[in-house]
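Note that one protein chain of the assembly has been removed; the remaining protein chains are unaltered in position.
== subunit A ==
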Amino acid sequence: MTQSVVVQVGQCGNQVGCRFWDLALREHAAVNKKGIYDEALSSFFRNVDTRSAGDGPDIYKGKICSLKARALLIDMEEGVVNEILQGPLRDVFDSKQLITDVSGSGNNWAVGHKLYGCQYRENIVDKLRKTAEHCDCLQCFFIIHSMGGGTGSGLGTFVLNLLEDEFPEVYRFVTSVYPSGEDDVITSPYNSVLAMKELNEHADCVLPIENESLFDIVNKIHQMINSGKLGSTVKQSLVTSSVGTTKTAQEKPFDAMNNIVANLLLNLTSSARFEGSLNMDLNEISMNLVPFPRLHYLVSSLTPLYTLADVNVPTRRLDQMFSDAFSRDHQLIQADPKHSLYLACALLVRGNVQVSDLRRNIERLKPSLHFVSWNQEGWKTGLCSVPPVGHSHSLLALANNTCVKPTFMELKDRFMRLYKKKAHLHHYLQVDGMEQGCFSEAISSLSDLIEEYNELDATKGGPRTDPSRLKIAV
């Protein structure tokens, strides 16, 4: 069994991260009735003997003593991290896992990346090494951050670079929250594009998320629950609810949205942690969904958004879950995969679902989806027996699809609108180590990426000419 470390950077990263740890504890508590520290728990948590002062040795077997998250919390402002440390999750985090500063990055990628990066480099490497040492077999780093600000975007991508240098063998999965069009941070296009270059070059897989999509999903759920149509049989939403976690107070507005992202990560790692008839580990995700090194942006969708209280799930509802996974309004970014080109698609099912259900639905949905000519049957499937908390089944769909292109193109447009006028540029250029070249390189990297997607899109719907096979002398 392998371990993963979560690095949460900036306000957004830490808020999402906080929800992740809360939901992870809830999930393991539901599965692990005996309180024994098992391999599944060890993937994200250490078991520490807190009786001895200071850093007690890790306990690898036996009863759970005190669980510590395998995490690094980084923020250049103290507010969010302090709140976490005063909240119900305070015992889950080791004080040595935090790196904070006071003044923040001022929504400036250069400050986050160049200034704080330089300043905190050694500290970060040191703490990363310590976390890695506690791991028997470290497989993956999960970075959670937003792209539009200064810390998450700048320092977050700095850490990404560091991880590649210091731990080249370990996978780097990045969950990036992209700014929406109406973002109130004016310089968010600059920050995002500068960060994109780093993601292009140093991440193994990126899961882009857009707030707009999360917001729409949360609204839809509220409507369903409040409409009364479903009566009292509707349980709390599968993806947004914090029921059963440490949150007892009134949920903050972003909590439901952050829960979605947290659930994404839980479902992504479920097959690596729990048993099933067809396991799907994290290295398999990267292997199957990344056909060319730079095309590693995966559009995700989680279904169902809520499940009714029925334990016996009729086939029709199960099939609806699969259909929804491909619909536009279930994606976590503003994209429509059905009308774009699939390079690859992965389906990770949890709970009481068997291979025949999977096959039936793949057969049913395949004709309406466009797959690239060299990967007509490009499906990766996983079956995990353990369902999410309080529900009987769920599905996570990950798609490497050209539908990410519009998101990137809009980002490029917004960037160019500012850049042409040289608006706010001086804030960046006055940071040590930052020059105009950084901007031109970044936009060039983004343009190249968009061009790669364009070339693939051009093949869509064209005539299929299979390359001729090798001829053998008889």
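Following the convention adopted for this analysis, contacts are C-beta pairs under 8 Å (C-beta built on N, C-alpha and C of every residue); 3 or more make two chains touch, one makes a residue touch a chain; residues count from 1.
Rule of thumb we're sticking to: contacts and distances are computed from a predicted model.
Student: For the chain not present in this complex, what protein name does its UniProt entry give, out of "phospholipid:diacylglycerol acyltransferase", "Tubulin delta chain", "Pyruvate dehydrogenase E1 component subunit alpha" or "FAD-dependent oxidoreductase domain-containing protein 2"?
Tutor: Spelling it out: the chain absent from the display is recorded in UniProt as "Tubulin delta chain".
Student: Looking at the whole complex, which of A:122, A:432 or A:466 touches the chain that is not displayed?
Tutor: Selected residue, touching the omitted chain: A:466.
Student: Tell me which residue among A:133, A:182 or A:363 touches the hidden chain in the full complex.
Tutor: A:363
Student: One chain isn't shown here. Among A:101, A:164, A:284 or A:319, which residue touches it?
Tutor: Result: among the candidates, A:284 touches the missing chain.
Student: Could you please point out the subunit A residues that touch the chain left off the display?
Tutor: Subunit A touches the missing chain through residues 1-2, 39, 136-137, 139, 275, 277-279, 281, 283-284, 286-293, 343-344, 346, 354-357, 359, 362-363, 366, 373-381, 383, 466-467, 469-472, 474.
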